[in-house]
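Following this message is one structure expressed as structure tokens.
All protein chains of the complex are present and in place, except for one that has been dropped.
In this document, chain identifiers A and B correspond to the written order of the chains, with residue numbering beginning at 1 in each.
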Amino acid sequence: MASAFEYAPAPESRSVVDIAPSYGLFVDGEFTEAADGKVFKTISPSTEEVLSEVARAGAEDVDRAVRAARKAFGTWSALPGAERAKYLFRIARIIQERSRELAVLETLDNGKPIRETRDADLPLVAAHFFYYAGWADKLEHAGFGARPRPLGVAGQVIPWNFPLLMLAWKIAPALATGNTVVLKPAETTPLSALFFADVCRQAGLPRGVVNILPGYGDAGAALVAHPDVNKVAFTGSTAVGKEIARTVAGTRKKLTLELGGKGANIVFDDAPIDQAVEGIVNGIFFNQGQVCCAGSRLLVQESVEEELLDALKRRLSTLRLGDPLDKNTDIGAINSEEQLTRITRLVEQGEAEGAERWSPQCEIPSAGYWFAPTLFTKVTQAHTVARDEIFGPVLSVLTFRTPDEAVAKANNTPYGLSAGVWTEKGSRILAVAGKLRAGVIWSNTFNKFDPTSPFGGYKESGFGREGGRHGLEAYLDV
Amino acid sequence: MPTTAPTANALADVTASDSTLRRFLHGLPGVDAVGLEARAASLGTRSIKTTAKAYAIDLAISMVDLTTLEGADTPGKVRALGAKAVLPDPTDRTAPATAAVCVYPDMVAVAKQAVAGSGVKVASVATAFPAGRAALEVKLADVRDAVAAGADEVDMVIDRGAFLAGKYLKVYDEIVAVKEACGGAARLKVIFETGELSTYDNIRRASWLGMLAGADFIKTSTGKVAVNATPANTLLMLEAVRDFRAQTGVQVGVKPAGGIRTSKDAIKFLVLVNETVGEDWLDNHWFRFGASSLLNDLLMQRQKLATGRYSGPDYVTVD
Partner (left out) sequence: MSDKTHKAHKAHKASRAQKAGGTHEAAADVEAVPAVTGDGTAPAAGAGPRVTVLKTYKLYVGGKFPRSESGRVYEVTDSEGNWLANAPRASRKDARDAVVAARKAFGGWSGATAYNRGQVLYRVAEMLEGRRHQFVREVADAEGLSEARAAGVVDATIDRWVWYAGWTDKIAQVTGGANPVAGPYFNLSSPEPTGVVAVLAPQESSFLGLVSVLAPVIATGNTAVLVASERAPLPALSLAEVLATSDVPGGVVNVLSGGTAELAAPLAAHQDVNAIDLAGADEQLAKELEVAAADNLKRVLRPQPVDYFATPGTDRMTAFLETKTVWHPTGSLGASGSSY
């Protein structure tokens, strides 16, 4: 009887989004083909269905887009801040109006659950534009000098894990401060950026202020290297981030990088255990773990390891993996075959190195790219799964005995993006948070984001901050 | 499930004295309010449709303790309630009966008559409900009265004053005494009045205190204060019964009461049960709703599912 309470499928309707069979580049206010006519297909990772064919930008297109942005820069930067603000407010509002459509689109193109695009990505996107809109006419109060000036043309390259949210993090502060932008979305998730171009059209944004160039790494490299770009902002892997840093070396381009991480989530024996379990789950299985600030290393005090692992395994068994458009799905698809291969390889390496692998019973759909939530126990600092960023739903569990050891292990990584601390003891929270070398510390919570809250890393997780007053600095000549 | 052997003896030790009990209760893991509420809210976004919804509505109806606890209660009113509990939807006999009717002790006899032979239980509040401010002897007499009149279940209130004053052993002893007064004839529901305990840490401690003392059910509220059952406090109590069973092997029921008025709310609570403690509790022996107006909304939703039209209040019976 009781087992009859299986939730029936509750798919969000696809009909709210109308995906065209093909899309061009968005340059100087118009959709155009690539100069060399190249295109690529974008697929839905949960079904491998081709969603659309998209123009593929090359170096020539990058040059054209940068020229358009340069041309637009003069009038856009000269516009009174209050007027620029109103365009951004318009964009925020239009995104709110179209949020259902954009959430479904993002879920289709990225593979993440609609629950996340609906409840996290889209609300944060709108909030980010709304927040930075308000800065546009208040820049002289931001603490970056009496007359802060924009830099010029911003070249922005974003990843596939939060396509529209990363676009918002890049474009909102850039426009608020009077820059114009050329943005390259990731090759596996170009659609929401192209829909954003349509949002710009509806908002009446002057042509050339925002240019969107779908494409591959070569387009990103050309954009970063373009001599008329004044500012480079990149979110993505640490390896590419280093390459970009080398490219801009010796130029006057301002650079901000938001890169990889291997976040430690530290659970003390006096933690609020049920909330800690939720935080751990949210920390590593949110967006299938394809999150730079994921809490991918669980550091648990040895005295509560068994209790916590029991609770964690029980909780993982209730996660629902499957159709990302189903409103009850917790775990969606991995974004691409390439990423799935990487996750698989690292997990196999973890097993080979002697860590114990565990996953809950869960049915994997036959089509698409999927990876079951995975736990590694008996992990030490020496294991690859404790050191390399996996960028997938894989949690490595390590133990510690004392707060000092917890901090030492948490900091023992070249990364420094995020960390979590779980304890009911206030002074310990503050002491540990103070010693952790990471840009964002979540204490008794995890994976919380807000446009007012600066985000960014220490060490090899990059430099510069996005969000908040701090996020303005990246786009101002200070 | 417990990975270590059941520790009934160890738990017996915790009630040896006021200080051991205090140490134990204060040693329970803390509760982060924001995290708890966020988890409850996130489970509230589960989308329940079609067959799952029909199942959930019938299950919810079967879990209702249909309640009247008014100064103005009369035998007539209680008889009407009993009839409704037995046959909630006169137009559709496939609708299940509710779990119980819940009344004051002096109405138990009337209620017993009204539901006789139906399988619907009679629950009685007792122990100087709702404030619980009376001498222990008076409370116990209250309980004995109800049981003597045939109550299948007793819904007692704890002494919140004693609990908030830190006199945990006093609260414990009182529950033990009431349980004894139930004499094995009636199942005991222990009401914490969570709205008065105020903090989630207190609710977790009260849950364990009640279970240690032998509660068959732990129940959120009397329905007589401003804040009664909420998804968060019910989730917290579900976690407590889950952990208690893991440690002792003893299963305890949960009853949110007060403030649950719509089918949508009820289904959210069932999702909490399903995802926190699982199907072992998805049965009216282990989970109840203390409610009155909820039943009509469930019935209207049931009619809507059956006919495809939205129903109206004229198509369900007034209480």
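We take it that a residue touches a chain if its C-beta (ideal position, glycine included) is under 8 Å from a C-beta of that chain, and two chains touch if they have at least 3 such contacts.
From a predicted model like this one, the values you see are computed outputs, not experimental measurements.
Chemist: Touch as defined at the start, partner being the missing chain; which of A:Gln202, A:Thr380 or A:Thr452 qualifies?
Modeler: Looking across A:Gln202, A:Thr380 or A:Thr452, the contact with the absent chain belongs to A:Thr452.
Chemist: Which candidate, A:Lys170, A:Lys184 or A:Arg465, sits in contact with the chain we can't see?
Modeler: Counting the whole complex, the residue in contact with the absent chain is A:Arg465.
Chemist: Which residue among A:Ile43, A:Leu257, A:Ile284 or A:Ile331 touches the omitted chain?
Modeler: Going through A:Ile43, A:Leu257, A:Ile284 or A:Ile331 one by one, A:Leu257 is the residue touching the chain not shown.
Chemist: Could you pull out which residues of chain B are in touch with the chain that's been left out?
Modeler: 32-35, 37, 194-200, 202-203, 225-227, 230, 232-233
Chemist: What residue numbers in chain A mark contact with the hidden partner chain?
Modeler: Answer for chain A: residues 127, 143, 145, 238, 241-243, 245-246, 249-250, 252, 257, 259, 414, 429, 433, 438-445, 448, 450, 452-456, 458-460, 462-463, 465, 468-470, 478 touch the chain left out.
Going forward, only the chains that are shown with their structure count from here on.
Chemist: State, to the nearest whole Å, the distance from the C-alpha centre of chain A to the C-alpha centre of chain B.
Modeler: The answer is 44 Å.
Chemist: Which part of chain B faces chain A closely enough to touch in the complex?
Modeler: Counting only chain B, the residues touching chain A are 3, 29-32, 34-36, 38-39, 45-53, 55-56, 59, 236, 239, 270, 274-275, 279-280, 282-283.
Chemist: Report the residues of chain A in contact with chain B in the complex, numbered from low to high.
Modeler: These residues of chain A touch chain B: 1-10, 115, 119, 270-275, 278-279, 306, 310, 318, 327-328, 424, 444-445.
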